[in-house]
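Certain chains of the assembly are absent from this excerpt, and the rest are unmoved.
Labels for the chains are A, B and C, by order of writing; each one numbers its residues from 1.
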Amino acid sequence: MTTTEHRVSVWPWVVMAVAGLVTFVAAMTVSPDVVQGQLSRIMYVHVPSAWLAYLAFGVTMLGSAMYLWKKTLTWDRIALASAEIGVVFTGLAIGLGMIWAKPTWGMWWTWDARLTLTAIMFFVYLGYLALRRTTDDLHARAKRSAILGVLAVVQIPLVHFSVIWWRGLHQAPTIGKPEGPSMDTSMVVTLLIAVFMFTTMYVAMMFKRIELAKLEDAVLVAEQTSSGPVAGEAVSAPDLMRGS
Amino acid sequence: MSFFHQVMTITRRDLLRERRSGEVLWVTLPFGAIALLLVPLAIGTDAPTLTKIGPGMFWIIVMLFGVLIAIRQTNAETTAQRDLVALTGLDPAAIYVGKSLASFLLLLVFELVLGIVTIALYDVAPSDLGVLLAVFVLAAGGLSLLGTLAAGIVATGQSATALVPLLVAPLSVPLLLGATQALEAIQLSRSSLSWVLLMTIVVLLLAVAGVLSARPLQETT
Amino acid sequence: MTLVDLDKVSVRAGAVRILQDVSLTVSSGDAVGIFGANGAGKTTLLRLIATLQPSAGGACSILGIDPSTAERYDVRHRIGYVGHAPGLYPELTLLENLEFVADARGIDKAMAGEALGLVGLSGAAGRRTDHCSHGMQRRAEFARIVMLEPELLLLDEPHSALDADAIDLVDGLVHRTLDRGGAAVLVSHDRDRVNSLATRTHEIKNGTLL
């Protein structure tokens, strides 16, 4: 395997930086919410993060399903990359949510259904990543994690509808509502910009992560085809007399 | 040989082993019952609260022990035993269904006994037995399919066993949701159909996933 | 007729190489003896042939199929494998253990008791497996072979833990299999016994077949 196959591209970093900057500026310049005040600015990162997590885990599901069908490792890498990025975004949503929760609800965390289910979703995909560590055999790993990757997706609807199924503290849908968003248009626009920027960021991250995954797999393959230690050589003829 | 016959072979084996070891009947079941008995002790007996949390408690216990029941043998199975089963040439899909079926039956018993304890302890009056039964069956089915599938996913090495809870518990949320909401619905004599449907869908999903993944999973072990 | 054909097959556990470039052909009528030091790779080779151990390279053909494909489910019932540890459920009786196998293979359950009788365990048929001595458990494994009459015998140290009578039984099993046009691979440290039984023998050293 020649190294030229593994050009390390730089542009994704640039894209991520730009997208991040634009989101920040947008979130800071828009006029704050009447009720929430400055705090509402957190929303422009909190909500897109959550939605991007959905997107990422959705892509993981697709990649997994495609792997089970096509049995090509490319799909497995897509699933992995997306899951890992999704975990990051979920973590971001939770983290920001907690920062937001402290002043608004007066506590970092509470028993609210959406919070709980978001946390569980976070753990399941951590589990997905952990599951991948339990074997070095590329296809065994892909198969096993693919099954989970498909099943775990049920949590997206769970998290999304949780606010309806269990009445809790957390904001009910204000944008996703059928009768149009019940929010100031400038806020909606800013939110949409943020979401768009986050999506481009996601795409860039995917490129980076898949690139890395290729390298990792290559290393594994190399290790497994290289002339490693021979198991049998560990055993030699005993010489008891050395002891006496 | 017919798929059904293969399934029954595995189910019979598992039930026979259970009858000998009595693990579920004599350890898991009493523990579950004790857990339910201890709850009032722990949270201080106060009738309205108990009635409120009763069904929830019941489902939590069923959920936890259901998984323990469904993954019990896999942890115990030795390489020699796995080899034996593999060389009988049984279809992995049949093995999956057979194992699930055995766990399902055990879980049903588990649910019924604990259900009685719950009713006695938390005086929750069960209404609309039809729906109740449907929910019990679906919950038991879902949990056993899920547990068996998870056990299969991780049946490769010790390190993998670690992931069973991470896989199972969260994925059982929709089952838990469906079960609790359906029962709440019949309590408030609202329609529980949508929740029963939700559970049915989850069960079917798990069955399909398990059957389709049975071979690929066995190949990797 | 060729039953087993391995061409430069390797087996690895992660980075560790267990078998390397093993080539072996077993045709009907062959009884191949395999010798080698502890940890050389004999059991691994046997499990590889039994389609229980995935290979990491090379070409395998077992009973005419490629074991890395799903076809292996169609040939596995023609393989008779007896490993180090007994493939029995300790909490079941010997009879129940054999009946399970008969059941799984769609054979009349009565054959199970019969087979136990043939290996001299009719008296212990109803005894829990974990109440049976090591040798009795080994015998029960061979009862499985007697019952299923597989074409390809893969025996890992077949003579260990068995008394003289049982050893004759095993040798008889091998001969009957060969007479039926089957084949056997015998892994052992007991060279004399296997030499007298095998039509040909190989040495395995540090994962390479000599």
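The rule is short, and it goes like this: a contact is a pair of C-beta atoms (placed from the backbone, for glycine too) under 8 Å apart; a residue touches a chain by one contact, two chains touch by 3 or more.
Because the structure is predicted, anything quoted here is derived from the model rather than measured.
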item	value
Overall stoichiometry - one representative per chain kind is placed in view	A x1, B x2, C x2
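Please note the rule applied: only the chains that are shown with their structure count from here on.
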item	value
Closest chain to global C-alpha mean, per-chain Cα centroids	B
Farthest chain relative to chain A (centres taken as mean CA coordinates)	C
Rounded Å distance between chain A and chain C, as computed from the means of their C-alpha atoms	47
Chain centre separation (chain B, chain C; CA means) in Å	37
Intercentroid distance (Cα basis), chain B paired with chain A, Å	30
Residues within chain A bordering two or more other chains	137
Multi-chain contact residues (two or more partners), chain B	219-220
Chain B residues touching chain C - in the complex, by the definition given at the top	1, 5-6, 9-10, 12-13, 16-17, 20-21, 78-81, 83-92, 215, 219-220
Sites on chain A touched by chain B in the complex	68, 117, 120-121, 123-124, 126-127, 130-131, 133-135, 137, 139-140, 143-144, 147-148, 150-152, 154-155, 158, 165
Residues of chain A that touch chain C when the two form their complex	136-137, 223-235
